[in-house]
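Have a look at the structure that comes next, please.
And now, subunit A:
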Amino acid sequence: MIELGKYAGAVIGAYGLSLALLGGLIWQTLAANARARRDLERQERRG
Partner candidate 1 sequence: MSIWEYANPVKFMRTSGAILPWVVAGAAVCTLTGLVWGFLTPDDFRQGSTVKIVFLHVPAAMMAINIWVMMLVASLIWLIRRHHVSALAAKAAAPIGAVMTLIGLITGAVWGQPMWGTWWEWDPRLTSFLILFLFYIGYIALWSAVEDPDSAADLTGVLCLVGSVFALLSRYAVFFWNQGLHQGASLSVQPGERMSAVYRYPLYLTMLGFGLLFLALLLIRTRTEIRRRRLAALQAREMRA
Partner candidate 2 sequence: MIALLRRDLALAVRAGGGFGLGVAFFLILCALVPFGVGPDTAALQPIAAGILWLGALLACLLSLDRIFALDHEDGSLDLLATSPLPLEGAVAVKAMAHWITTGLPLIVVAPLFGILLHLPPAAIPALLGSLLLGTPALSMLGAFGAAVTVGLRRGGLLLSLLVLPLYIPTLIFGTEMIRRGQEGGDMGPPLLFLAGITAGVLAVIPFAAAAALRVNLR
């Protein structure tokens, strides 16, 4: 494990928050995409 010194909390916090935000964005993007694809396919099968 690398030594972060006295700023460990700040560094880990910054990485943690940022990666959580990025992860949330990616998850939302993929979920919305999957949903849109599913809805569209259902509509196209019907019509």
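Details
Here is the rule we go by: contacts are C-beta pairs under 8 Å (C-beta built on N, C-alpha and C of every residue); 3 or more make two chains touch, one makes a residue touch a chain; residues count from 1.
A word on the picks: all candidates are chains of the complex that A comes from, given by their letters.
Everything quoted here is computed from the prediction, not taken from an experiment.
In summary, of the candidates 1 or 2 that share the complex with subunit A, the touching one is 1.
Those residues of subunit A whose C-beta lies close enough to touch candidate 1 in the complex are 2-8, 10-11, 13-15, 17-18, 21-22, 24-26, 28-30, 32-33, 36-37, 39-40, 43-44, 47.
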